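Structure, as structure tokens:
Heads up, one of the protein chains got dropped from this complex, but the rest are sitting where they should.
Order as written gives the chain letters A and B; numbering starts at 1 within each chain.
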Amino acid sequence: MSEAPADRDSILELTELTKRFGGLLAVDSVSLQIKRGEVFALIGPNGAGKTTLFNSVTGMFRPTSGRVVFDGRVITGSKPHEVARLGIARTFQNIRLFDFMTAVDNVKVGRHVRMKAKVWDSLFKLPRERHEEERVTEEAMELLRFVGIARFANHYARNLPYGQQRRLEIARALATEPKLLLLDEPAAGFTPQEKVELMELVRKILTRGITVFLIEHDMKLVMGISERIVVLDHGEKIAEGPPEEVRKDRRVIEAYLGKSA
Amino acid sequence: MSVGDFGFFVICLTAIVLLAAQAVVHPSEFAQILVFGLADGAIYALVALGYTMVYGIIELINFAHGDVFTLGAYVAAAVMGFFAGTSEDTFSVSNLVALLVTFPAAMLLMGAVNITIERVAYRPLRNAPRLAPLITAIGMSFLLEGIMFVWSGPFTVHVPDLLPHGPGFNTTIGGVFIEFKDVFVVVAAAILVSLLAVFINRSKLGKAMRATAQDRDASQLMGININRTIAATFFIGALLAGAGGVIWGLYFNAITYNLGFRTGLVAFTSAVFGGIGNIPGAALGGMVIGLTAAFSDAYIGSKWTQVVIFGILIGVLVFRPTGLLGMRVPEK
Partner (left out) sequence: MPAARSLWSRLHLRERIRDRDTAVYGVLLIVALVWPMATIFATGDTFLTSQAAHAGTWVLLAVGLNVVVGFAGLLDLGYAAFFAIGAYSYALFASFQLASSPLHHAYHLPFWLMLFVGMFVAAAFGAILGFPTLRLRGDYLAIVTLGFGEIVPQLFLNLDQWTGGINAIGSIDQPSLPAWITGPWAGANDIAIVRDFNFSFDPVAYYVLIVILIIGAVILVNNLHRSRLGRAWMAIREDEVAAAAMGINTVTTKLLAFAIGASFSGFAGAYYGASFGLVSPDSFLFVVSVTVLVMVVLGGMGNIAGVIIGAIAIYFLLNSVLSSLPANLQSLSNAIGLGWLNNSNGAWPGLSELAQRLQFLLYGLILVLMMLLRPQGIFPSRIREQELKHAVATEEETVVEQAHAS
């Protein structure tokens, strides 16, 4: 990880990012810049390569080529845990909670990187470990309250209702104290009412000074909340700009043709 | 080429160079060991195929497979005893008849046994946590060994020497003593492996097996009957293991109830060496490991062979987890 020429405004900068699976170009030379404190949306039909782009940013996949700069550092090819430590947190399109752990424990796992307890501290339950545990439990409860599911604190994650599971995933991601939060279709399967509530939550997250990078299928939803949108189709960036412009773009309409949006 | 691959090839190359040196210095001794190794390797290959096919399709280390192999040898001993009486003449027609009966009998019986094992012990746990089928596999292995232990106790069971043997059925070429059975083992294994290859590549069921190993859910959507395909895999694996058991019995003429544990692990190592899930890899791996074992017996000392074999197992997984020919590894 070396220093990159810093653009102070941008928190994430992708340069010609490409990910190839055998013959399939899932992400094809995509460049984009996300500014600090904005909501940036990534849209596109199914299979466009949106999730793959997230995976390439967070180190789940090593990009075939291209560069990822986060907060002034080149993080191309970093391991997922290193990326998380630096301050990128994410949720998953198909919810990936720790099913047989309680909600509060799920969030506490998110605190892992910001905790200091070493093996010896834990083995002998040294006072500083106990205090840290107490503090982290408090913080985890606070986050559950923040996303509005505190009453499920002691339930197994798998027993939470679907919508609350999505919220729990967000709380867990927030627990890592990210500078940038990647949300992969956080409103998938939501009723319109739930979607509105979710967008409220995203606004609340913004007020914490966290930049949000959002994948969403529902165009309308995205229009309401994000300053800028990038549209992906067959791995390629086909449009970029403020919502009103993107909506009128001919290629975007074509890509979405046959879809309700 | 990664560092791991490099290490792997350096080790392989070193072994080959050392062996080549032996071959130049003591050619006839070397060739004699080669003959033993090829015969052993052919049997390991037969057993390894069952491991690799089952792992390829349901990602289970079928611990009971080695014991299915031994049970095949036990059945062979019984059937041969029944048909051939006690005649161990160098060559007789009744021996030939006994052989022709024994092979299909042992193979089919083992096929049935393995299908039953899959049906009873593995299928109900297909969606259970990983550890569950692994433990039933070990339990099934103990169960089969237990059955053979009840059958024969800790004693060695004699398998009649029915293959043509004695004067007229062996020869010495350039100081290397070759018996009919050495040739028989390798040829029989080669025929069986070729049949398997044809079956897998040509038949509808074989294609279904390959498809299921690739992607079970997609295959199901394509209308492949998953349960039947998996059962067929166990059946075919057991046919080969049963044949391997008969051949082992004919070759060594002595078996014990726990033969399958060690043989199974060695065969499994062969499968890993060839790239687990890879069918030609298992056949090749079996030959390589058989040769390795023979050379290790001769040049290092037989008490070290086990260490060498399992050292290879660990080394392969560390340096080149995809094995010699590579396996299907889903990108995570």
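Criterion: a residue touches a chain if its C-beta (ideal position, glycine included) is under 8 Å from a C-beta of that chain, and two chains touch if they have at least 3 such contacts.
Just so we're clear, the structure is a prediction, and the values are computed from it rather than from any experiment.
Check A:60, A:74 or A:206 against the missing chain and you find that the one touching it is A:60. Interface note: of A:25, A:74, A:117 or A:206, the residue touching the hidden chain in the full complex is A:117.
Of the candidate positions B:19, B:147, B:211 or B:226, contact with the unshown chain belongs to B:147. The chain omitted from view is touched by exactly one of A:51, A:76, A:102 or A:165, namely A:102. One of A:25, A:74, A:150 or A:188 touches the chain omitted from the figure, and that residue is A:150.
Listed here are the chain A residues that touch the chain not shown: 58, 60, 79-81, 84-85, 89-90, 92, 96-102, 104-105, 108-110, 112-113, 115, 117, 119, 121-125, 129-130, 132-133, 137-138, 141, 144-145, 148-151, 153-156, 172-173, 175-176. Residues of chain B that touch the chain left out of view are 59, 61, 120-121, 124-125, 128-136, 138-147, 149-150, 153, 261, 265, 268-269, 272, 303-304, 306-307, 310-311, 313-314, 317-318, 321, 329, 332.
Everything below uses one rule, namely that only the chains that are shown with their structure count from here on.
Between chain A and chain B the centroid-to-centroid distance comes to 49 Å (mean Cα coordinates, whole Å).
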